[in-house]
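For chain A:
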Amino acid sequence: MRKSLIISVLAVFVLFSLSLVGCSSKEKLYVLNWGKYMNPDLIDKFETENNVKVVYEEVGSNEEMEIKLKQGITDYDIMIPSEYMIDKLSQEDLLLPINYSLLTNLEEVDFFEDAKVLYENEDFGQYLIPYFFGTVGIMYNTSNPNVKTALESDNGGFCTLFDVNNDFRVALYDSPRDTIGAALMCLGYSVNSNNDAELGEAEDLIEAALAKSLGSIRFGQDDLKGDVAKGNLDLALVYSGDYFEMVFEYEAEETDIEFDYFAPNHTNIWIDAFVIPNTSKNTDLAHKFINFFLDLDNAAENADWVGYTPVISEVYNVMVNDYGYDYDHYYPQPEGSSREVFMYLGSEHAQKLNTILNAVRIS
Partner candidate 1 sequence: MKKNIYGSSLQVFLTAFTFLIVYLPILVIILISIHGSQYNYDSFKLTFKWYREIINDQQLVDAIIVTLQIAVLATTISTMLGTTFAIGIHSLKKKNRVRMMVLNNVPVVNPDIVTGIMLFIIFRFFRMTFGFPTMLLAHIFFALPFVILSVLPKLKQLDSNLFDAALDLGATKFQAIVRVIIPSIKVGMIAGALIAFTMSIDDFIISYFMKQGEFHNVSTLIYSRLAKRQISSNVFAYNSLVVVLTIGMMILFNSLNQTQKKVRG
Partner candidate 2 sequence: MLIYYLIFCLEDKLKKLIEIEGLTKSFDDTLVLKSIDLYIRENEFITLLGPSGCGKTTLLRILAGFESKDSGIVKFDGNIIDDMPPHERPINTVFQKYALFPHLDVFNNIAFGLKLKKIPKDEIEKAVKDALKLVKLEGFESRNIKTLSGGQQQRVAIARAVVNKPRLLLLDEPLAALDLKLRQDMQYELKEMQRALGITFVFVTHDQEEALTMSDTVVVMNEGEILQIGTPQDIYNEPKNRFIASFIGESNIIPGIMLKDYLVKFEGYEFECVDKGFKKDAEIEVVLRPEDIELKPANGGINGVVTDIIFKGVHYEIIVDVNGREYIIHSTDPQLVGNKVSLSFDKEDIHVMLR
């Protein structure tokens, strides 16, 4: 009797161990990306051209991307994180250098200045190929004219988010880097500040804002843009591309647009880029994938679908000239503005920011 019990336990073990064998014969490319950040038609096209299967997974934040990679449940071939995460991953030796000889389309394209900064970075430039770039800014609902006035006032910009004297319904980003970054920029410090006094000031600013008696303040993710557009929020911290995405959606449904995007003079530029993590089992195919999106036609089609600013200047020109895009509206680097790029400042810094955001939330 005991014996048959032990055999049963063993049988269940064996059953589980056996079930890990996958099935599909097609070559697979595992891609980890943000939501709505790549034209699915192009993925289909890539699949047919190369007779492979692209397994495409979406995440909501850079940190989630990092955890997914480290969990090792899936061996990703391609990821598209932001600059500071690339910095971090490269410091942790989790990325493979790009083999430029496999990227035949690279010669055909020129990157924008800001993207070049990243691409030519001594520390981690060899691991990435830029994808899109943009600013962090504020999306606001135009039905309340006071919001626009407040944003454009001397004391406006990012400070409007934290102003306890207005009755706006505000939303911040559920990400330490962005929200604390906005607070730092409001206070006139660098987004890359690692100064405890400065960070303390930022913490106080957010904490005070959360306790405000007028209006309301909450945290959210990429879904905040929808609420601003609808009028459930007066203003929210967003990425520049969010605005265009909403514009497209509203135009498709022929609904009146009552929202706009505001990029403060001092803000940070984000750049997302292709990287090949060291979990990749199929680096050749991963390079083919990157090369595919460096093709001018593909890149244009993709940029049109995604709505963010393309890093390739040829594509930018095509978008503005042929597709009729009004990029002036949120061109990341207009004359006379001050822009910063997030840097990775070590896990201690990341932990510090995390603690600050958690602390203000429970206070």
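Per the selection procedure, all candidates are chains of the complex that A comes from, given by their letters.
Basically, a residue touches a chain if its C-beta (ideal position, glycine included) is under 8 Å from a C-beta of that chain, and two chains touch if they have at least 3 such contacts; residues count from 1.
Everything numeric in this text was worked out from a predicted model, so none of it was measured.
Visitor: Sticking to the defined contact criterion, which numbered candidate from 1 or 2 is in contact with chain A in this complex?
Guide: The answer is candidate 1.
Visitor: Under the stated contact criterion, what part of chain A meets candidate 1 in this complex?
Guide: 13, 16-17, 19-22, 30, 34-36, 55-58, 60, 73-74, 221-223, 225-226, 229-230, 245, 249-250, 253, 255-256
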